[in-house]
Every structure is written in C-alpha cells, then in structure tokens.
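Here you go, one structure.
Complex shown without one protein chain; remaining protein chains in place.
Our next item is chain A:
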Amino acid sequence: MPAVSKGDGMRGLAVFISDIRNCKSKEAEIKRINKELANIRSKFKGDKALDGYSKKKYVCKLLFIFLLGHDIDFGHMEAVNLLSSNRYTEKQIGYLFISVLVNSNSELIRLINNAIKNDLASRNPIFMGLALHCIANVGSREMAEAFAGEIPKILVAGDTMDSVKQSAALCLLRLYRTSPDLVPMGDWTSRVVHLLNDQHLGVVTAATSLITTLAQKNPEEFKTSVSLAVSRLSRIVTSASTDLQDYTYYFVPAPWLSVKLLRLLQCYPPPEDPAVRGRLTECLETILNKAQEPPKSKKVQHSNAKNAVLFEAISLIIHHDSEPNLLVRACNQLGQFLQHRETNLRYLALESMCTLASSEFSHEAVKTHIETVINALKTERDVSVRQRAVDLLYAMCDRSNAQQIVAEMLNYLETADYSIREEIVLKVAILAEKYAVDYTWYVDTILNLIRIAGDYVSEEVWYRVIQIVINRDDVQGYAAKTVFEALQAPACHENLVKVGGYILGEFGNLIAGDPRSSPLIQFNLLHSKFHLCSVPTRALLLSTYIKFVNLFPEIKTTIQDVLRSDSQLKNADVELQQRAVEYLRLSTIASTDILATVLEEMPPFPERESSILAKLKKKKGPSTVTDLEEIKKERSSDMNGSAEPTPVNASNVSTPSPSADLLGLGAVPLTNSAPAPSSSGSLLVDVFSDSSSVAAPLAPGSEDNFASSSDLASSEVVSEEPADAVHDADELIHKFICKNNGVLFENQLLQIGLKSEFRQNLGRMFIFYGNKTSTQFLNFTPTVICSDELQSSLNLQTKPVDPIVDGGAQVQQVVNIECISDFMDAPILNIQFRYGGTLQNLSVKLPITLNKFFQPTEMSSQDFFQRWKQLSSPKQEVQNIFKAKHPMDTEITKAKIIGFGSALLEEVDPNPANFVGAGIIHTKTIQIGCLLRLEPNLQAQCSVLFQMYRLTLRTSKEAVSQRLCELLSEQF
C-alpha cells in the first residue's frame, strides 16, 4: 500500500501509481499506461463536463506518466483551464503541469499568460507566488515579453509581501538570463540594490542572486552594491551563531547568503573607499580565523557550510589578487585541507590551489606543497581527485621544479586511468618544452611519452618534437642517436617510427660515422618496421628513404631495390604507389646536384604557438589553461599564432600526375610558396604549413584586389545577370577602419564616396554617388541591407534618392545610424540602376564597424593595469599574433590606434615599444570598456616579411574583444 500521503488528495492517483509499481514487466507497465491514457482521453472528450477535482486528478496522472518517461500529447488545455480555477490546489497542479510540460503552442501560451496576468493582479500573495514560480520555471521569451516590464514593479513596490518579493527577484533573474534585451533597466535598479539592506534575510538572499547577475553585465549601474554587500557580510560574519535564528545552519550564520555576497563582490575590483576595503579585509580575516577555531559541531553539515563560505572567501581573495598576506594565508589553509580526511575537502583544496598558483604573490607558497600533491597522485583512490592533483602539479610547475614534476607525471602515466592519459601526455609535452633548459632532456621526455603512452600521443605532440629538433641544431645529433636507440626495441610504437623516420631522414648522417649506426643499419632498422605500419607512416618512411638516397649515396641501390619491388610499385594504395614511382624515378634521373637541392635538409620552421597548447585548450576549455598564457609572454620568439597544422594530402599540392616529366616534379615545390624546397618532404611541409604564409600574398594586395574587383564590376556585373557580386572582400571595409572619409568604391561607371561622423552610439554617414559617364543612370536605387542578426543591433535609416542621376552628376544619401548592441557583420549597400539599357547590380559592404562607436578614455598606468587585470578571464581576452603587412612605423601606428577610436596611452606600458589604448564602446543597451595592447616584435627576424605583432584586446564581452581584434589586426 502507498505510504501515507499528507494533505491526502487524490486517491485515484495513488491507486494508479500503485498499479504501475506492481507491474512485473515493462510491457505490463506500458499496457497499464495505455489503458489509463485511453481512460483520461475519454473523460476529457466526454459529454459530461468534468469538475475541477477530476480535471486536477487526471492532469496529475498525465504528469506522472510523463515523468515516467512517456510522451504526452494531450491534456494541455485541461491544465490551462485549471489555472483559472479559484481552488488553490487545482491552480497549483495546473501550474505544475505547465512548468514541466511547456509547449510552445502559441495559442496556449497566450492563454497561460492571461491566467498568469490575472494571478499577478489578484493581490493574493499565494496566487502571485504560483504565477511567479511558473514564469521562473518556464522562462520563455514569450513570457519575458509579457512580464519583464511588470515584475520589477512588483519587486520594488512597498506593499509587496516578502515571499512574493523573493519570487519576483528570482523570476526576473530567470527572464534576464533568457532575454536580457527585454528586461529594461530603470528606476527600479537602484531600489533593487537597496534590498541588500532588507530586514528579511530571505529577501536579501534572493535579491543578491539577481543583483550579482545584473552587476556582471552592468557593473557601473550596480556599483553601490559593493559597500552594501560588504556591510551585510560584515554583520553576518560577526554575528553570534544564534542571532540569525532560522538562517543559521548548523551553527553557521547564513551560509548561503554569505556565499552569494562573496560572489557578488567578485564582480568588482577591491573597493576603492579605504573604509569599505578595510571592513572587507576584516571580514575575510574573520572567515580565515574561524577556519582555525574548533568546530562547533561534529556534523559534516557544519563543516561543509563553514568551508563553503571559506572557499568562496578564498575565491574573492584570489580574484582581488592584491593582498599578499591574505593570499598566503589562503594558501596555508588550503595546504591543511590537502591532508584532510574528507575526500571532498582534498579535492576542493587541489582545485582552489590551482588558481592560487597563478598569482605571483602565492605561487611560491603553493610550491611548498609539492610533495603532498605528488603523494596524492600516488595514493588517492578517486580518479577525479588524482586528476585535480595533475592539474595542480601542472599549474605549480616552473623552471625550479619542472624536472621533478615531469618525472612524476611520467611515472604516474604508466598506471594512469585511460580517461585522463591523453591530457597528461599533452601536459607533459608542454611542460617539457616550456621549461627545457637542455633540449636533450626534452627529446628524452617526449620519447618516453611515446614509449609509455604511445597511443595517447596525438599528432600535435610528435609534430612539435620534430619542429623543435629541426630548429635547434644543438640537439639534432642527440635526437638522431636517441631515436636510433629507441627504435632497437623489438616492439616500438608507431609514433616512434614516425619520429624516428623523420629525424633519421634529416639527421641520420650525424650518427652514420659510428659503425653501429651505419647508413645501411639505419635503413634496415627502419625498413624492418615498415610492413607493420599504417599507410601514412609508410608514406613518411618512403620520404625518409629518398632522403637517404641523398644523404647516403652508398646505399642508393639498396633503396632503389626496395622502391622497385612489386609491393611498392604496385601497391594498392595510390599514395604509396605514387611515391614509390616518383622517388624511384627521381633517384634514377636527377643529378647529384638536383638531388641535393630537392632533398636538402628542412629549413627551420617559423616559430609558432605550440599546437599542443591549442589542443589542450580545446580539450579542456579555455578556462583551465589560463595560467599558460604566461608561456607566450616568456617566449618572446614565439610569435606565430597559427593554429594546429592542417594535414593536406601531398599529392594534391606538389605531385603532378605520374606521367609528368621529372624536372617538373623537382620544380613544383620550388614554385610553391612553402619554404621547403623538397618534394620528398612535401607531406611534412604540408603538415606544418603555416596558414599565414598562405594568406600573405593576399593581404598586402588590397589595392590590387580593389582594382581587380572594379574590373569585375565593369566586365561581368555590367550585364543583365541578377547575381550579385558582393564586393564584400573585407578589404573595402578595412580601408575605413581607422578613417571616416574617402572613396569606398569605383569602377568605370560609378564612384561611391563616404563621409561619416560618429558620436557615442549614434552616427551619420553621407554617401555620394558619382556618375562618371555622360549618360543618365535610370532607376537608380541604392538600398542598405542588414542581415537579420544585424538588424537587432544596428538601426539604420535612409531616405530614397532621386532615381535619375545625370551624366557627370553626383547625388547624396544620408544614413542615420544607431548602435543598439555590439555586432559583428557590416551592412551591405546594394545599388541597382539602368545604364544604356542594361541593368547594373552591385553590392559593397558599408564600413560601419563596431569600433566607430568607440570613445577614447584617458587613464593612468596604474588604472590601466588594474583594469587590465580585472579583465583577465579567458573569455574577455582575445589575442592575435600576425605578420606585419606594412613597415613598422611608430607614428603611423599611433595614428591608426587613435583613428581606430581608442585613446592612445603614452608612458603606460613599461616597454616603450608597445602601444596601449583604452576606450568605451557605446551602444544603446550597454557600454563596454575596452583595453588594447599592441606589441611589435622588433628583434625577431631581420626580414620585413617576418616582422610580427601581437595584439591583445580585453573587454568585458568576448564577442567585442573578438571583433575589435579582428578589425584592428588588419591595419598594421
């Protein structure tokens, strides 16, 4: 029999649930459910009107069936009917059904909203509560449209009951999360902030969540919440454990509220007012002190609640990153937790210490716990805790302890859980590279990685070791010797064969003097692995063989014999067959000189961001690898931002058809823009191909592209073709990023000039259309088109122009611009007109870009770096490393930054070669503070072609950082 049910209502429901529970099989259950569904359907359709109670019961049964995991496709209407019942329980079940089974049926939404509206207006707090719960549970856009204006009023009205205020606050929060654009800021915001002072702690608890989320988006508007939150927090932490009555939880005063307040404070920098700041520091100290006091209860709830507040306080301390004393105390506290008997605390301490490790004030303090963390790696029984230990070791690693940490990670890797092996491999590879004092250690480490966990060594890892060996001649001999030795193992991992094949092909000559590793021995060793390898590895080995032909003429015939064998020349795989044929011909026909040129040693790879790092970021999400941002700062030479290498099939690029003449084969790679003069290495060249070198020929040619696009306009577009040639090559726009006036477009018929001005979030643009011919343009219709996405963020108004433009005449059109919110794309200007009987149709992008709504902000060096630090979450920062397209000229660069719209801050960056700027993007809905820093890499390479810039944008909004960075990168 069912357990006693309180407020005992629906017996029929209890019986039904019992029946379901008694079903012996899934089939029996489904049968019972179908019977019930048929019954309910007939009741709903029946002639007899159902009373409220029955309706409630059946709706509840449907809900139960749905929660069992079955689909429900009827009953919504009956549930909506219940909403307007005067009986509380019927209404309540109706709302529950709607909350769980929302249906986007628009007709119903209208009815639901109507019922909600009535309940909100009822002034009955219990009905209002139900209605607000429903809005908060559903949170749809339609509901936001209907109620986002009403709820703030309920929230701040003087006569609203406390419980209703609580629901209203969280209801508004939900709507703000789903549809921020529909929640208008206004008078109510300041009154909401004052809810932090409310007498009712439940109201404060609910309001704090709302304020925190609003403050994240509108920090200025909610600035006053800081001092209010500090004083509230202070009153809580200093209260006696009984003061707060029912808000004290296991002797901890208001833990939920404390955590929320500490969270709110993390939206802001340390308070500027010394009194507030002092009070906050006291609070934080009190919380740290309490952690040392003996527990007031043995219950785990007591320690959990207390430590929840402590961990949140530590998060705030780390966020402020300004009080060395507190940071070190936090670190010591976490150090105690590392050895706590509660697994949960050890886990959290490891996690929290990871962030402490990245603060300069506490990095050293964190390092003192290295032995404990290593021990955790060995003894923790829970893989998720071990994973945290790996993360922490990685975060605390620096030059002083790298050897130890890498060794321990390698040790652990032997027995590590499969689920985290790949990540450990990446971490070891990164640390080994970052802190390699001596590259022999690096090579050993990577080979160890392949030996221990070869299956988890991704391509990025072995690409990287090859890049480094090629670029560092001091390690090449050692690398050749080491891979040769490693290859002696009877069963070695295929990744080792790849690395070995590549390295011996390049540097096998460095160890060939030793009779134990003579050319023939090297070749036989590699070839003994050949048949066990996959096709790509075999392809790579064939390239190694042809390189051997050049390095070791004495074994040329042996290699030719292998290439000539049926298993190569007639291989079923086209790529292998092609390589064998070509390499064989090449070795037969080409002179020694040509061979030496074609098969020359690989030139150094351009330095780039480690693709391993990119991989780890992708794997872990950006937030977990923030500490590695330093890597870039440490290696000034590492100035190439290209992403992972993209493998391209060699035959697509450099290999002509098998019948092509052989000199052509040699010539192809030379005409290729890739720096490698070797076709044999082409697979690898492609694998490493630098995306920026591909882009390079395009970028500086903006003028050329422009000219060619106007040719296009005069030859092809001047036709009846309705197809639009959109001149959206962003070059047109890039010309106008840093200036407002100029010629946008010109062909043989038409010239389009622009003049524009912008102020805050408004702008006006004059477009001048000049008829360059002596004939009239008829039906002249320029239209400005915004994509759907753009329409919501950019409001453009234009007036039509005279449809006739006389020969030689110029007409003018005004566009009024209002920026509503930040945006990515540019609007398109489409122009159609008749010229001499043919319809002309062309489109160009209008240079209305986000930076036009920039207002410069001057600030001191101290302010700049303080703000810089505040915007340090990985989502706020976007960085681009790119090659200079123009000669580096300080004055021109400065002018461009000012033209971009930001203030140019002089004497702010400690490095005088760098440029920093600051400003605010004004949109109607929000203002976004932006900081930028441009670092030219002067000392890198001597050639102009290799001059690099690193541009960093930090703003409070990821999309804005991204867009501004894109726009500005094109300018230098």
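To be clear about the criterion, contacts are C-beta pairs under 8 Å (C-beta built on N, C-alpha and C of every residue); 3 or more make two chains touch, one makes a residue touch a chain; residues count from 1.
Here, contacts and distances are computed from a predicted model.
Peer 1: Given the options "Guanine nucleotide-binding protein subunit gamma", "AP complex subunit sigma", "Sodium/potassium-transporting ATPase subunit beta" or "Aspartate aminotransferase", say which is the protein name UniProt records for the missing chain.
Peer 2: Of the names offered in "Guanine nucleotide-binding protein subunit gamma", "AP complex subunit sigma", "Sodium/potassium-transporting ATPase subunit beta" or "Aspartate aminotransferase", the absent chain's UniProt record gives "AP complex subunit sigma".
Peer 1: Of A:78, A:312 or A:966, which residue touches the hidden chain?
Peer 2: Result: among the candidates, A:312 touches the missing chain.
Peer 1: Touching the absent chain in the whole complex: find that residue among A:92, A:467, A:587 or A:937.
Peer 2: From the options A:92, A:467, A:587 or A:937, the contact with the absent chain belongs to A:92.
Peer 1: For a quick check of understanding: of A:84, A:163, A:795 or A:962, which residue touches the chain that isn't displayed?
Peer 2: A:163
Peer 1: Using the touch rule from the top, list residues of chain A that touch the missing partner.
Peer 2: Residues in contact with the chain left out: 2-3, 5-7, 9, 11-12, 14-15, 17, 21, 53-54, 60, 63-64, 67, 69, 71, 87-89, 92-93, 96, 100, 126, 129, 133, 136-137, 139-140, 163, 166-167, 170-171, 173-174, 177-178, 201-202, 205-206, 208-209, 212-213, 216, 245-247, 249, 254-257, 259-260, 262-264, 301, 304-305, 307-309, 311-312, 343-344, 346-348, 381-382, 384-385, 387, 621, 623.
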